[in-house]
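What follows is a single structure, and I will ask about it in a moment.
Note that one protein chain of the assembly has been removed; the remaining protein chains are unaltered in position.
To keep things simple, chains are lettered A and B as they appear, and every chain counts its residues starting from 1.
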Amino acid sequence: MFTENPALLGLMTIVIGVGACLGYFFFSNVILDKVIFPAKGPNAGRNINRANMIRPWLFLFPALFGLTLYLAYPVFETLRLSLTDRDLGGAFVGFENYRKMMNEDKFWEAVRNNLLWLVVVPAASTAFGLLAAQLTDRIRWGNFAKSLIFMPMAISFVGASVIFKLIYDTRPADQNQIGVLNAVWLKFDGGIGSIFTLQLVPTLLLIGFVGIVGYVLWTFVRDFTAGGRNRSVWLLPLQLVMAIGGLWLIWLSIGSIVDIWVTELPYGQPQTWLTISFWNNFFLMVVLIWIQTGFAMVILSAALRGIPEETVEAAIVDGANPFQIFFKIKVPQIMGTIVVVWTTITLTVLKIFDIVFAMTNGQWETQVLANYMYDKLFRASDWGIGSASAIVIMLLVTPILVWNVYNARKEMR
Amino acid sequence: MARIAGKKSRLTWAVHISVALLVVAWLFPTVGLFVSSFRTADQISGSGWWAALFPAEQNEVYRTGDPDDDRVAVGDMFEVKGNIFEGEPRNISSWGVSSRDVSAFAPGETADMGDGETLTLADDGAYVWRGTDDQISGRGQRIFVTALVPPKFSLENYRTILFSGTGQDNMAKAFFNTLTVTIPATIIPIVVAAFAAYALAWMEFPGRALLIAAIVGLLVVPLQLALIPLLRLHLAIGIGKGYMGVWLAHTAFGMPLAIYLLRNYMVGLPRDIIENAKVDGATDFQIFTRIIVPLSFPALASFAIFQFLWTWNDLLVAKVFLIDATGSTTVMTNQIVELLGTRGGNWEILATAAFVSIAVPLAVFFAMQRYLVRGLLAGSVK
Partner (left out) sequence: MTSLSLKDVSKSYGAVEVLRNIDLDIQQGELIVFVGPSGCGKSTLLRMIAGLEKITGGTLEIDGMVVNDVPPAQRGIAMVFQSYALYPHMTVYDNMAFALKLAGQSRDEVDRAVKSAAETLQLDHLLDRLPKALSGGQRQRVAIGRAIVRDPKVFLFDEPLSNLDAALRVATRIEIAQLKESMPESTMVYVTHDQVEAMTLASRIVVLHGGDIEQFGEPLELYERPANTFVAQFIGSPAMNLVDATVVGTGPSTEVKMPDGGHALVPINSVESDLDTSVKLGVRPEDLRLSEDGEYLVAAKVEIVEALGETTVVYCEPRKDHDAFIVKLPGIHRIEKGTELRLTAAPGKLHLFDSNGESFLYR
């Protein structure tokens, strides 16, 4: 039978599906022009005009139908489901599901982790992407390098999870470690080398990081206090958020520097990285950062190339050093693109599911909202709470949605 | 920038080195998986994959020839002669005759096994085992060898995963299932979206601006919201879980991006060309098929790649809309997740399975990168 063989079945649907699509568009047009409003006889002119008023809707119909049924309707249906209880035959229960959800530790853990992801992943991806874009734009084999950094974009979250699980793999202490992380880790024994690479170098890196963040922050504050210039209302909250984020990052970094020198590291013991709570979140984030950096790099590199060369040359003539050129001339000019990249990655992060599902499935305090939701929907079969958590994700997305629509409408005018 | 006078070349070197480090860091994880997929289970658990690229010291066990067949009388003693490597010579660094001390002797030395029984092993693997009638009998003598083994890779894992494996270890079916999901789910949305995008770009009708705004809004709606209502819908109208459902879902979920990308591109086509076609007597349908579609090829290609990668790599939609209790319609991503659960330590299977699943997108990626980049830029920078 045809239906037994997936390849044949696939082929058949392609033929039938695509054929039906094309057939729909072709024949609906023919019917409109030949049967309903024929361009002949006394009413030819009026008929043609009428046909042309209907035609756009013929072209749009399948797409609109799909969008309405598969994206618009579910938003409202999910909202409805989140207010009902399946076990009570779908009775309306108000905010009961939300209340139950809020009482669960797992939910708050997911919210906390999602926020952590939300801060770290877009920031790190954009930063790495910007770095890669800036560096590769200046060398001859840059395009080749870019293509390799961009490559993880093609790899599924699941594939990437396998790749990184191999990196985080742990073997008993008496065997050869086959995970790179543990193999490297076991090279450290607490001697001078370890102190140098695990304490001194990270400290210096962190100090450098604090320096950069502080510098950027300082320029902001200076711009701000200089004030007086007419700036967009939208920029203000953005700058405020950035300032708070920057301070938080500095605080975090200083804390980490202290930690580095205080904590006793368990030298010589292989670690099961994915079970170290709190830090395991970061090991999961690395996977997404690894994937998204290429995306950020490609877009930012195009933006960097779009910067008029004259502005950079003017800055060189004015005596700016490479860092000043980068932070004061280039970055401000591509700020719009950075925001776009940031929001796009933010959207991905809000929906992140596969990585957590494949690597830890939310154990060891790595739960995130999307996986929490999946858990509720398909394991606990609790549609109420599942829908409620979906609505939480939707709420988190809404500001971006509004902002996008606002921009699109502005552009249309 | 390099042209500018007085630039230090040291900085250029720093850039080259930083980029090289970045590239290595980004490539390293994938290469690990790739290399592992060509190693046997023993090799993988014996050493890290990075060691596989160099010759490695390895402990091996051999047996001499069977005395019953091979022994020859030399005076009142008996001898078995031969070569443990049998035509595949390698360098022995040390050897032994008991598992307690596997590297007791250097090549060329003679081991005294008591009561006059001796064994000599040359560094090319040639041995001489000598002793009494009694001693040279039964099974062949075991020889423990520590040798430098050149890197060795095999396609065995791929053979297992693609052909000979059973149950979860065989990805052939999942591979075809993934294809079955992916191809229609890539082509159908393109057709539907292209018509809609044309209408939104080049046809006049009331409500057009509003529709475009709505599509921009739908662009970010998380598909998580759609899972339950749609699953219920599918179950209610009889599609159930299966290919039909997953095609429809992918088609609809890809629609906002498709329309958005294609419309933005089509709007940029020169108005004169389209009007000229009208004067030439083309109907809207003909303008679409003869002018718009050929001219929009770059945009169509970039969306096709997006949709292909997205459907091929998808796990969630397949799990919800496709894979039923029998599991006969499992896709590769799902099978890999299951393997992670059940065969978490069997890296030869996992690595190979994962690599099979990412090979196709990688090929598409490298072949069509230009369009992918263009699509990304069109989708996010204005």
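Here, a contact is a pair of C-beta atoms (placed from the backbone, for glycine too) under 8 Å apart; a residue touches a chain by one contact, two chains touch by 3 or more.
For clarity, every value in this text was computed on a predicted model and none was experimentally measured.
Undergrad: Can you work out which residue in B:77, B:295 or B:362 touches the chain that's missing from view?
TA: Hidden-chain contact among the options goes to B:295.
Undergrad: Give the residue, chosen from B:84, B:277, B:322 or B:350, that touches the chain omitted from the document.
TA: Here the residue in touch with the unshown chain is B:277.
Undergrad: Residue by residue, what part of chain B touches the chain that was omitted?
TA: Interface residues of chain B facing the absent chain: 270, 272-273, 275-282, 286, 290-291, 294-295.
Undergrad: Extract the touching residues of chain A with respect to the undisplayed chain.
TA: Touching the chain left out of view, chain A contributes residues 39, 44-46, 48-49.
Just so it is clear, only the chains that are shown with their structure count from here on.
Undergrad: If you average the Cα atoms of chain A and of chain B to get two centres, how far apart are those centres in Å?
TA: About 23 Å, centre to centre.
Undergrad: With touch defined as at the start, can you tell me which chain B residues reach chain A in the complex?
TA: For chain B paired with chain A, touching residues are 1-2, 4, 11-12, 15-16, 18-20, 22-23, 26-30, 32-33, 36, 44-50, 173, 176-177, 179-180, 183-184, 187-188, 191-193, 195-196, 198-200, 203-205, 208-209, 211-230, 233, 243, 247-249, 251-253, 255-256, 259, 283-285, 309, 312-316, 319-320, 329, 333, 336-337, 340, 347, 350-351, 353-354, 357-358, 361-362, 364-366, 369, 372-373, 376-377, 380-382.
Undergrad: Please name which positions on chain A make contact with chain B in the complex.
TA: Counting only chain A, the residues touching chain B are 6-7, 9-10, 13-14, 17-18, 21-22, 25-26, 29, 33, 52-53, 55-57, 59-60, 62-64, 66-67, 69-75, 77-78, 81, 128, 131-132, 135-136, 138-139, 141-142, 145, 147-167, 169, 171, 175-180, 183, 290, 293-295, 298-299, 302-303, 312, 316, 322, 337, 340-341, 344, 347, 350-351, 353-354, 357-359, 370, 373-374, 377-378, 383, 386-387, 390-391, 393-394, 397, 400-401, 404-405, 408-409, 411-412.
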